[in-house]
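All protein chains but one are shown in place.
Residue numbering begins at 1 within each chain, and the chains themselves are lettered A, B and C in the order written.
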Amino acid sequence: MSVGIVLVSHSPALASATVEMARTLAGPGVSIAPAGGTADGEVGTSIDVIRNAIADADAGRGVVVLMDMGSSVLTAKTLLEDLEDGEPQLRLADAPFVEGTVAAAVLASTGAELESVARSAEEAWSMRKL
Amino acid sequence: MSVGIVLVSHSPALASATVEMARTLAGPGVSIAPAGGTADGEVGTSIDVIRNAIADADAGRGVVVLMDMGSSVLTAKTLLEDLEDGEPQLRLADAPFVEGTVAAAVLASTGAELESVARSAEEAWSMRKL
Amino acid sequence: MGCTCQYAGAAVGGLIVNLDATTARAWIVRVAELIHANEQRLTDLDATIGDGDHGANMQRGVAAAVASLEEQEPEDAGKVLNSTGRELISKTGGASGPLYGTGFRRAGKELGDEVDVQAVARALEAMLRSIEELGGATQEEKTIVDALAPAVAAFQETSGQGGDLHAAASAAAEAAERGAAATIPLQARKGRASYLGERSIGHEDPGAASTALIIRALADVTAP
Partner (left out) sequence: MGCTCQYAGAAVGGLIVNLDATTARAWIVRVAELIHANEQRLTDLDATIGDGDHGANMQRGVAAAVASLEEQEPEDAGKVLNSTGRELISKTGGASGPLYGTGFRRAGKELGDEVDVQAVARALEAMLRSIEELGGATQEEKTIVDALAPAVAAFQETSGQGGDLHAAASAAAEAAERGAAATIPLQARKGRASYLGERSIGHEDPGAASTALIIRALADVTAP
């Protein structure tokens, strides 16, 4: 199984849609889970929702976390501190949400390691489209 | 009414979710429309779907178009050429999809002009999250 | 500015000079009361320069914190603040959740089972530093920090000059309120409001406003 990928968004729909898109591009072998919205499916961020998604996505090789913005970033950082010495291995990726997810998912599907997957997401800042 | 914004994605769900998110952040005064997937709602890109979304979003002040990747970019560029001398005024923005959309939508809600709205989307490449 | 809340009893008949477990609990309960009374105002402020959920977010967070304190009986103030932080992180649902939550947890960790005004000064400073660290904000960026930083400075100054817990907390509350008001002319550089650019100018920051309530609550429950 691949390195895990978790997408934190304060919008449940955005997290799910981006997961779907990444699955289409990277194939079914990628372990990727959405962490969108609060526990009752509202817009917002929930540390418990993120924690559960990480547990879902983890296959023992660590989990890369991408965040859309604002409270997603702050909550993911808070969770990282909580887990500092624990399992699973977490790596927050500072990346554009969609572009970084696609890059990370495709690379993860090749069996790449945690750090390279995270870095491929972060390199998406230097991508250009036109 | 604000400058229009159109989001081209080959995923209908991603276009809609991003529009929703931008509306939440920028308020109801922003004219923003999704152009996701093909005419029958499948994954893919359709120049007609984009053309219709542009007509929806245009309120006479021009339309900024953001694209997720690949065929979305190529189809939007093709459409731009078709309209070269016509209405409405189109400006393709080379921007990270979610981050650029949020920046563009919020700025558009302040009444800003086409070129500034497009530029605010493009400046989102230099945003950092951590 | 005497305390009229349900926990006023804790102070009846004596000066509160220490932040013991009872006073810490009273603080959090008073925070919940003030947030509840100001929920609409916080929501309105956030609707103007954010997404209009700060009142509801804070209300949800502090209600969970109070409920959790009712279930357990943390034995010292440090544990009270830690439990409060945990609930705020878990239930608030906005950027303010991890920020205040981390702030209360670090304050609780710093305080431990100490109770005196110097320890409280250090705890508040730890709260400020952890919020700055997590959110990356410095002063004048139109955030929580603009109310909390002057509050901590005023608390330290007053306590450093021999002021007691209530005197220090009162000075801090006034400084926080001034700091919150002073966010009005600022342009937001952090958080959701920063997307507005110059349009964020001219309105009080909702997070700074809720910070002023949090510090005011401490002054309230330590009033003689």
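Keep this in mind: a residue touches a chain if its C-beta (ideal position, glycine included) is under 8 Å from a C-beta of that chain, and two chains touch if they have at least 3 such contacts.
Computed from a predicted structure; not experimentally measured.
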{"item": "Displayed partners of the chain not shown (whole complex)", "value": "A, B"}
{"item": "Residue touching the undisplayed chain, where the options are B:S2, B:T24 or B:S46", "value": "B:S46"}
{"item": "Sites on chain A contacted by the missing partner chain, in the whole complex", "value": "24-25, 102-103, 106-107, 110"}
{"item": "Footprint left on chain B by the chain that the document does not show", "value": "38, 42, 44-48, 70-71, 74-75, 77-78, 81"}
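The rule we apply is simple: only the chains that are shown with their structure count from here on.
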{"item": "By number of C-beta contact pairs, the top two chains", "value": "A-B"}
{"item": "Mean-CA-position distance for chain C and chain A (Å)", "value": "32"}
{"item": "Inter-chain centre distance, chain B versus chain C - centres from mean C-alpha coordinates, in Å", "value": "40"}
{"item": "Residues of chain A touching at least two other chains", "value": "77"}
{"item": "Multi-partner residues of chain C (each touching 2 or more other chains)", "value": "192"}
